[in-house]
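Missing here: one protein chain of the complex. Every other protein chain is in place.
Every chain is named by a letter (A, B and C) in the order it is written, and numbering of its residues begins at 1.
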(Lines give C-alpha, C1' and ligand atoms only; values in the text may rest on other atoms or scores of the structure.)
Protein backbone atom coordinates (compact mmCIF):
# COMPACT_ATOMS: atom_id res chain seq x y z
CA UNK A 1 0.00 0.00 0.00
CA UNK A 2 1.07 3.57 -0.62
CA UNK A 3 1.69 5.84 2.34
CA UNK A 4 3.30 8.96 3.72
CA UNK A 5 4.76 9.01 7.21
CA UNK A 6 6.31 11.12 9.91
CA UNK A 7 8.12 10.76 13.23
CA UNK A 8 7.72 12.91 16.33
CA UNK A 9 9.08 12.77 19.85
CA UNK A 10 6.85 13.12 22.89
CA UNK A 11 7.41 13.64 26.60
CA UNK A 12 5.11 11.95 29.08
CA UNK A 13 3.28 14.36 31.38
CA UNK A 14 2.82 13.71 35.10
CA UNK A 15 -0.93 14.10 34.64
CA UNK A 16 -0.88 11.39 31.94
CA UNK A 17 0.35 8.74 34.38
CA UNK A 18 -2.17 6.73 36.39
CA UNK A 19 -2.00 5.26 39.89
CA UNK A 20 -0.06 2.23 38.56
CA UNK A 21 2.70 4.70 37.62
CA UNK A 22 2.20 4.09 33.89
CA UNK A 23 0.68 6.18 31.13
CA UNK A 24 -3.10 5.81 31.26
CA UNK A 25 -4.10 3.93 28.10
CA UNK A 26 -6.55 6.56 26.88
CA UNK A 27 -3.75 9.10 26.53
CA UNK A 28 -2.37 7.24 23.51
CA UNK A 29 -5.30 8.67 21.53
CA UNK A 30 -3.89 12.13 22.32
CA UNK A 31 -0.49 10.99 21.07
CA UNK A 32 -2.09 9.73 17.83
CA UNK A 33 -3.75 13.12 17.43
CA UNK A 34 -0.35 14.79 17.81
CA UNK A 35 0.95 12.45 15.11
CA UNK A 36 -1.83 13.22 12.64
CA UNK A 37 -1.45 16.96 13.17
CA UNK A 38 2.31 16.79 12.77
CA UNK A 39 1.95 14.84 9.52
CA UNK A 40 -0.72 17.29 8.35
CA UNK A 41 1.49 20.31 9.03
CA UNK A 42 4.29 18.83 6.91
CA UNK A 43 2.14 17.67 4.00
CA UNK A 44 -0.30 20.56 3.88
CA UNK A 45 -3.42 19.06 5.41
CA UNK A 46 -3.26 20.24 9.02
CA UNK A 47 -6.32 20.79 11.17
CA UNK A 48 -6.33 24.47 10.15
CA UNK A 49 -6.17 23.59 6.45
CA UNK A 50 -8.97 21.04 6.88
CA UNK A 51 -11.01 23.73 8.64
CA UNK A 52 -10.33 26.34 5.94
CA UNK A 53 -11.46 23.82 3.29
CA UNK A 54 -14.57 23.01 5.39
CA UNK A 55 -13.49 19.39 5.69
CA UNK A 56 -14.82 17.74 8.82
CA UNK A 57 -13.35 14.30 9.45
CA UNK A 58 -14.47 12.69 12.72
CA UNK A 59 -12.98 9.41 13.85
CA UNK A 60 -15.25 6.40 13.29
CA UNK A 61 -12.95 3.62 14.40
CA UNK A 62 -9.82 3.25 16.50
CA UNK A 63 -7.81 0.34 17.81
CA UNK A 64 -4.79 0.22 20.14
CA UNK A 65 -2.57 -2.70 21.16
CA UNK A 66 -0.30 -2.12 24.14
CA UNK A 67 3.04 -3.94 24.07
CA UNK A 68 5.03 -2.49 26.98
CA UNK A 69 4.45 0.09 29.67
CA UNK A 70 5.52 3.73 29.59
CA UNK A 71 6.46 5.54 32.80
CA UNK A 72 6.65 9.21 33.68
CA UNK A 73 9.85 10.68 32.29
CA UNK A 74 10.15 8.16 29.45
CA UNK A 75 10.74 9.63 26.00
CA UNK A 76 8.47 8.40 23.23
CA UNK A 77 8.91 8.28 19.48
CA UNK A 78 5.68 8.16 17.50
CA UNK A 79 5.61 7.03 13.86
CA UNK A 80 2.40 8.05 12.06
CA UNK A 81 1.60 6.59 8.65
CA UNK A 82 -1.23 7.77 6.37
CA UNK A 83 -2.40 5.34 3.68
CA UNK A 84 -3.61 6.17 0.19
CA UNK A 85 -6.95 4.57 -0.52
CA UNK A 86 -9.88 4.89 -2.88
CA UNK A 87 -12.67 4.87 -0.32
CA UNK A 88 -13.84 8.17 1.17
CA UNK A 89 -11.91 7.45 4.34
CA UNK A 90 -8.70 8.51 6.07
CA UNK A 91 -6.72 5.60 7.39
CA UNK A 92 -3.71 5.96 9.72
CA UNK A 93 -1.47 3.55 11.57
CA UNK A 94 0.71 4.41 14.56
CA UNK A 95 3.77 2.93 16.27
CA UNK A 96 4.77 4.26 19.71
CA UNK A 97 8.35 3.45 20.71
CA UNK A 98 9.65 3.94 24.23
CA UNK A 99 13.04 5.47 23.53
CA UNK A 100 14.05 5.12 27.18
CA UNK A 101 13.63 1.34 27.24
CA UNK A 102 14.13 0.71 23.52
CA UNK A 103 10.84 -1.21 23.35
CA UNK A 104 7.81 -0.93 21.14
CA UNK A 105 5.15 0.46 23.46
CA UNK A 106 2.00 0.34 21.35
CA UNK A 107 0.57 0.12 17.87
CA UNK A 108 -2.73 1.56 16.75
CA UNK A 109 -4.95 2.67 13.94
CA UNK A 110 -7.65 5.23 13.30
CA UNK A 111 -10.22 5.64 10.53
CA UNK A 112 -11.92 8.94 9.73
CA UNK A 113 -14.77 9.76 7.37
CA UNK A 114 -15.94 12.95 5.71
CA UNK A 115 -19.08 14.58 7.07
CA UNK A 116 -20.78 17.81 6.08
CA UNK A 117 -21.40 20.68 8.49
CA UNK A 118 -24.55 18.94 9.74
CA UNK A 119 -22.24 16.01 10.58
CA UNK A 120 -23.88 13.80 7.89
CA UNK A 121 -21.70 11.12 6.27
CA UNK A 122 -20.29 11.96 2.83
CA UNK A 123 -19.89 8.94 0.54
CA UNK A 124 -17.41 10.54 -1.88
CA UNK A 125 -14.03 12.03 -1.13
CA UNK A 126 -14.24 15.83 -1.54
CA UNK A 127 -12.45 17.02 -4.69
CA UNK A 128 -10.09 19.31 -2.79
CA UNK A 129 -8.92 16.31 -0.79
CA UNK A 130 -8.48 14.15 -3.90
CA UNK A 131 -6.32 16.89 -5.41
CA UNK A 132 -4.22 17.00 -2.27
CA UNK A 133 -3.76 13.20 -2.35
CA UNK A 134 -2.73 13.38 -6.01
CA UNK A 135 -0.12 16.02 -5.20
CA UNK A 136 1.73 13.83 -2.71
CA UNK A 137 4.88 11.84 -3.27
CA UNK A 138 3.77 8.44 -1.89
CA UNK A 139 6.08 5.73 -0.62
CA UNK A 140 5.32 2.04 -1.14
CA UNK A 141 4.89 -0.40 1.79
CA UNK B 1 -24.15 38.71 49.79
CA UNK B 2 -27.05 37.19 47.91
CA UNK B 3 -26.64 33.77 46.34
CA UNK B 4 -28.26 30.65 44.97
CA UNK B 5 -26.70 27.26 45.54
CA UNK B 6 -26.85 23.58 44.72
CA UNK B 7 -25.36 20.28 45.87
CA UNK B 8 -24.29 17.37 43.69
CA UNK B 9 -22.56 14.07 44.35
CA UNK B 10 -19.60 12.90 42.30
CA UNK B 11 -17.71 9.65 41.90
CA UNK B 12 -13.96 9.75 41.38
CA UNK B 13 -12.83 8.10 38.13
CA UNK B 14 -9.77 5.85 37.93
CA UNK B 15 -8.38 8.08 35.19
CA UNK B 16 -8.71 11.12 37.51
CA UNK B 17 -6.25 9.68 40.03
CA UNK B 18 -2.53 10.34 39.63
CA UNK B 19 0.52 8.23 40.47
CA UNK B 20 0.30 9.33 44.14
CA UNK B 21 -3.07 7.56 44.25
CA UNK B 22 -4.97 10.82 44.77
CA UNK B 23 -7.18 12.90 42.50
CA UNK B 24 -4.97 15.02 40.25
CA UNK B 25 -5.53 18.65 41.29
CA UNK B 26 -6.54 19.85 37.82
CA UNK B 27 -9.58 17.59 37.85
CA UNK B 28 -11.26 19.80 40.44
CA UNK B 29 -11.88 22.30 37.65
CA UNK B 30 -13.97 19.60 35.95
CA UNK B 31 -15.90 19.11 39.19
CA UNK B 32 -16.54 22.87 39.38
CA UNK B 33 -17.83 22.76 35.80
CA UNK B 34 -20.22 19.96 36.79
CA UNK B 35 -21.40 22.16 39.65
CA UNK B 36 -22.04 25.21 37.48
CA UNK B 37 -23.94 23.15 34.92
CA UNK B 38 -26.03 21.46 37.58
CA UNK B 39 -26.94 24.82 39.12
CA UNK B 40 -27.70 26.19 35.65
CA UNK B 41 -30.03 23.30 34.82
CA UNK B 42 -32.04 23.91 37.98
CA UNK B 43 -32.24 27.71 37.72
CA UNK B 44 -32.68 27.99 33.96
CA UNK B 45 -29.24 29.15 32.84
CA UNK B 46 -27.57 25.93 31.69
CA UNK B 47 -24.90 25.81 29.02
CA UNK B 48 -27.59 25.12 26.40
CA UNK B 49 -29.64 28.12 27.54
CA UNK B 50 -26.55 30.34 27.53
CA UNK B 51 -25.80 29.10 24.01
CA UNK B 52 -29.36 29.70 22.80
CA UNK B 53 -29.19 33.27 24.17
CA UNK B 54 -25.77 33.73 22.48
CA UNK B 55 -24.12 34.33 25.86
CA UNK B 56 -20.46 33.37 25.87
CA UNK B 57 -18.90 33.43 29.34
CA UNK B 58 -15.28 32.26 29.47
CA UNK B 59 -13.50 31.90 32.77
CA UNK B 60 -11.06 34.72 33.55
CA UNK B 61 -9.96 33.71 37.02
CA UNK B 62 -9.95 30.61 39.16
CA UNK B 63 -8.50 29.66 42.51
CA UNK B 64 -8.44 26.35 44.38
CA UNK B 65 -7.27 25.52 47.92
CA UNK B 66 -6.75 21.84 48.70
CA UNK B 67 -7.52 20.77 52.26
CA UNK B 68 -7.38 16.97 52.23
CA UNK B 69 -6.72 14.28 49.65
CA UNK B 70 -9.32 12.34 47.68
CA UNK B 71 -8.66 8.75 46.62
CA UNK B 72 -10.19 6.55 43.96
CA UNK B 73 -13.54 5.25 45.16
CA UNK B 74 -14.19 8.18 47.51
CA UNK B 75 -17.60 9.83 47.17
CA UNK B 76 -17.60 13.60 46.85
CA UNK B 77 -20.25 16.20 47.60
CA UNK B 78 -19.87 19.48 45.74
CA UNK B 79 -21.62 22.64 46.89
CA UNK B 80 -21.75 25.33 44.20
CA UNK B 81 -22.81 28.86 45.07
CA UNK B 82 -23.54 31.63 42.56
CA UNK B 83 -23.40 35.22 43.87
CA UNK B 84 -25.54 38.14 42.80
CA UNK B 85 -23.44 41.12 41.84
CA UNK B 86 -23.67 44.35 39.90
CA UNK B 87 -20.56 43.98 37.77
CA UNK B 88 -20.81 42.24 34.39
CA UNK B 89 -19.29 39.11 35.90
CA UNK B 90 -20.34 35.67 37.06
CA UNK B 91 -18.87 34.73 40.41
CA UNK B 92 -19.04 31.23 41.90
CA UNK B 93 -17.63 29.59 45.01
CA UNK B 94 -17.24 25.84 45.52
CA UNK B 95 -16.84 23.46 48.45
CA UNK B 96 -15.80 19.87 47.80
CA UNK B 97 -16.50 17.47 50.69
CA UNK B 98 -15.10 13.96 50.82
CA UNK B 99 -18.13 12.02 52.02
CA UNK B 100 -16.02 8.91 52.57
CA UNK B 101 -13.69 10.57 55.09
CA UNK B 102 -16.07 13.30 56.27
CA UNK B 103 -13.45 15.96 55.53
CA UNK B 104 -13.54 19.16 53.52
CA UNK B 105 -11.40 18.36 50.50
CA UNK B 106 -11.15 21.68 48.69
CA UNK B 107 -12.61 25.13 48.26
CA UNK B 108 -12.47 27.20 45.12
CA UNK B 109 -13.82 30.06 43.09
CA UNK B 110 -14.27 31.03 39.46
CA UNK B 111 -15.03 34.31 37.72
CA UNK B 112 -16.51 34.53 34.22
CA UNK B 113 -17.08 37.53 31.97
CA UNK B 114 -19.33 38.16 29.00
CA UNK B 115 -17.74 38.23 25.57
CA UNK B 116 -19.29 38.61 22.14
CA UNK B 117 -18.95 36.05 19.36
CA UNK B 118 -15.56 37.53 18.43
CA UNK B 119 -14.57 36.80 22.05
CA UNK B 120 -14.32 40.54 22.88
CA UNK B 121 -15.03 41.59 26.47
CA UNK B 122 -18.50 43.06 27.13
CA UNK B 123 -18.57 45.71 29.86
CA UNK B 124 -22.29 45.51 30.56
CA UNK B 125 -24.35 42.54 31.64
CA UNK B 126 -26.60 41.48 28.73
CA UNK B 127 -30.25 42.37 29.38
CA UNK B 128 -31.46 38.77 29.05
CA UNK B 129 -29.07 37.82 31.85
CA UNK B 130 -30.18 40.72 34.06
CA UNK B 131 -33.78 39.60 33.64
CA UNK B 132 -32.83 36.08 34.61
CA UNK B 133 -31.03 37.36 37.73
CA UNK B 134 -34.07 39.41 38.67
CA UNK B 135 -36.32 36.37 38.36
CA UNK B 136 -34.41 34.37 40.97
CA UNK B 137 -35.28 33.83 44.59
CA UNK B 138 -31.95 34.75 46.23
CA UNK B 139 -30.77 33.61 49.63
CA UNK B 140 -28.73 35.84 51.93
CA UNK B 141 -25.23 34.86 53.12
CA UNK C 1 -20.56 -17.14 25.40
CA UNK C 2 -21.24 -16.65 29.09
CA UNK C 3 -21.30 -13.13 30.48
CA UNK C 4 -22.40 -10.79 33.22
CA UNK C 5 -23.51 -7.26 32.42
CA UNK C 6 -24.54 -3.92 33.82
CA UNK C 7 -26.06 -0.64 32.72
CA UNK C 8 -25.12 2.85 33.86
CA UNK C 9 -26.18 6.34 32.87
CA UNK C 10 -23.65 9.08 32.13
CA UNK C 11 -23.79 12.83 31.64
CA UNK C 12 -21.51 14.46 29.11
CA UNK C 13 -19.18 17.07 30.60
CA UNK C 14 -18.46 20.40 28.90
CA UNK C 15 -14.75 19.61 29.07
CA UNK C 16 -15.37 16.31 27.24
CA UNK C 17 -16.68 18.09 24.13
CA UNK C 18 -14.26 19.17 21.41
CA UNK C 19 -14.29 22.14 19.05
CA UNK C 20 -16.70 20.30 16.71
CA UNK C 21 -19.21 20.39 19.57
CA UNK C 22 -19.13 16.60 19.99
CA UNK C 23 -17.64 14.32 22.62
CA UNK C 24 -13.93 13.88 21.88
CA UNK C 25 -13.46 10.24 20.88
CA UNK C 26 -10.81 9.49 23.52
CA UNK C 27 -13.31 10.18 26.29
CA UNK C 28 -15.18 6.97 25.49
CA UNK C 29 -12.29 5.11 27.16
CA UNK C 30 -13.21 6.97 30.36
CA UNK C 31 -16.81 5.87 29.93
CA UNK C 32 -15.68 2.25 29.49
CA UNK C 33 -13.66 2.58 32.70
CA UNK C 34 -16.79 3.80 34.49
CA UNK C 35 -18.60 0.76 33.14
CA UNK C 36 -15.98 -1.74 34.33
CA UNK C 37 -15.86 -0.18 37.78
CA UNK C 38 -19.64 -0.15 38.08
CA UNK C 39 -19.82 -3.82 37.10
CA UNK C 40 -16.99 -4.62 39.53
CA UNK C 41 -18.75 -2.88 42.41
CA UNK C 42 -21.88 -4.96 41.86
CA UNK C 43 -20.18 -8.32 41.35
CA UNK C 44 -17.41 -7.96 43.96
CA UNK C 45 -14.37 -7.27 41.79
CA UNK C 46 -14.05 -3.49 41.93
CA UNK C 47 -10.75 -1.67 41.58
CA UNK C 48 -10.40 -1.65 45.38
CA UNK C 49 -11.01 -5.39 45.58
CA UNK C 50 -8.51 -6.02 42.78
CA UNK C 51 -6.00 -3.85 44.65
CA UNK C 52 -6.62 -5.63 47.97
CA UNK C 53 -6.03 -8.99 46.21
CA UNK C 54 -2.86 -7.58 44.56
CA UNK C 55 -4.35 -8.14 41.13
CA UNK C 56 -2.95 -5.74 38.54
CA UNK C 57 -4.77 -5.88 35.22
CA UNK C 58 -3.55 -3.34 32.64
CA UNK C 59 -5.32 -2.95 29.33
CA UNK C 60 -3.49 -4.57 26.40
CA UNK C 61 -6.00 -3.98 23.64
CA UNK C 62 -8.93 -1.70 22.98
CA UNK C 63 -11.16 -0.98 20.01
CA UNK C 64 -13.96 1.56 19.51
CA UNK C 65 -16.41 2.03 16.63
CA UNK C 66 -18.31 5.30 16.55
CA UNK C 67 -21.83 5.15 15.14
CA UNK C 68 -23.36 8.56 15.88
CA UNK C 69 -22.23 11.75 17.55
CA UNK C 70 -22.85 12.79 21.15
CA UNK C 71 -23.26 16.45 22.08
CA UNK C 72 -22.93 18.31 25.36
CA UNK C 73 -26.05 17.77 27.43
CA UNK C 74 -26.91 14.41 25.84
CA UNK C 75 -27.63 11.58 28.27
CA UNK C 76 -25.79 8.32 27.66
CA UNK C 77 -26.59 4.76 28.66
CA UNK C 78 -23.59 2.44 28.81
CA UNK C 79 -23.99 -1.34 28.73
CA UNK C 80 -20.85 -3.17 29.93
CA UNK C 81 -20.56 -6.91 29.43
CA UNK C 82 -17.81 -9.11 30.94
CA UNK C 83 -17.22 -12.48 29.24
CA UNK C 84 -16.21 -15.73 30.90
CA UNK C 85 -13.18 -17.24 29.26
CA UNK C 86 -10.45 -19.76 29.95
CA UNK C 87 -7.45 -17.66 28.98
CA UNK C 88 -5.77 -15.49 31.63
CA UNK C 89 -7.48 -12.42 30.22
CA UNK C 90 -10.36 -10.11 31.04
CA UNK C 91 -12.56 -9.40 28.06
CA UNK C 92 -15.26 -6.71 28.03
CA UNK C 93 -17.61 -5.32 25.39
CA UNK C 94 -19.40 -1.98 25.59
CA UNK C 95 -22.44 -0.38 23.97
CA UNK C 96 -22.95 3.39 24.36
CA UNK C 97 -26.50 4.57 23.64
CA UNK C 98 -27.41 8.22 23.23
CA UNK C 99 -30.64 8.38 25.21
CA UNK C 100 -31.33 11.89 23.93
CA UNK C 101 -31.39 10.87 20.26
CA UNK C 102 -32.28 7.21 20.75
CA UNK C 103 -29.29 6.13 18.65
CA UNK C 104 -26.46 3.72 19.28
CA UNK C 105 -23.45 6.00 19.70
CA UNK C 106 -20.54 3.58 19.91
CA UNK C 107 -19.47 0.01 20.55
CA UNK C 108 -16.14 -1.06 21.93
CA UNK C 109 -14.06 -3.72 23.60
CA UNK C 110 -11.13 -3.96 25.97
CA UNK C 111 -8.80 -6.81 26.91
CA UNK C 112 -6.80 -6.87 30.14
CA UNK C 113 -4.10 -9.26 31.32
CA UNK C 114 -2.70 -10.12 34.73
CA UNK C 115 0.73 -8.77 35.63
CA UNK C 116 2.70 -9.03 38.83
CA UNK C 117 3.87 -6.02 40.84
CA UNK C 118 6.90 -5.68 38.52
CA UNK C 119 4.34 -5.42 35.70
CA UNK C 120 5.43 -8.76 34.21
CA UNK C 121 2.82 -10.77 32.31
CA UNK C 122 1.22 -13.68 34.19
CA UNK C 123 0.25 -16.62 31.99
CA UNK C 124 -2.23 -18.18 34.42
CA UNK C 125 -5.33 -16.67 35.95
CA UNK C 126 -4.69 -16.06 39.68
CA UNK C 127 -6.61 -18.55 41.85
CA UNK C 128 -8.49 -15.84 43.72
CA UNK C 129 -9.82 -14.58 40.41
CA UNK C 130 -10.83 -18.09 39.25
CA UNK C 131 -12.76 -18.53 42.49
CA UNK C 132 -14.52 -15.26 41.92
CA UNK C 133 -15.45 -16.29 38.36
CA UNK C 134 -16.81 -19.60 39.65
CA UNK C 135 -18.99 -17.81 42.19
CA UNK C 136 -20.85 -15.80 39.55
CA UNK C 137 -24.25 -16.50 38.09
CA UNK C 138 -23.44 -16.21 34.36
CA UNK C 139 -25.93 -15.46 31.62
CA UNK C 140 -25.67 -17.04 28.17
CA UNK C 141 -25.26 -14.96 24.99
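The rule is short, and it goes like this: a contact is a pair of C-beta atoms (placed from the backbone, for glycine too) under 8 Å apart; a residue touches a chain by one contact, two chains touch by 3 or more.
Keep in mind that this is a model prediction, so the values were computed, not measured.
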Absent chain, residues of chain C that touch it: 14-15, 17-21, 24, 26, 72
In chain B, positions touching the absent partner: 20, 22, 25-27, 29-30, 33, 56, 58-66, 69, 119
Contact set of chain A toward the excluded chain (per top definition): 11, 13-15, 29-30, 33-34, 37, 46-48, 72-73
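Quick note on the criterion: only the chains that are shown with their structure count from here on.
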Distance between chain centroids, defined by C-alpha means - chain A, chain B (Å): 35
Geometric centre distance via CA averages, chain C-chain A, whole Å: 24
Where chain B touches two or more other chains, by residue: 14-15, 72
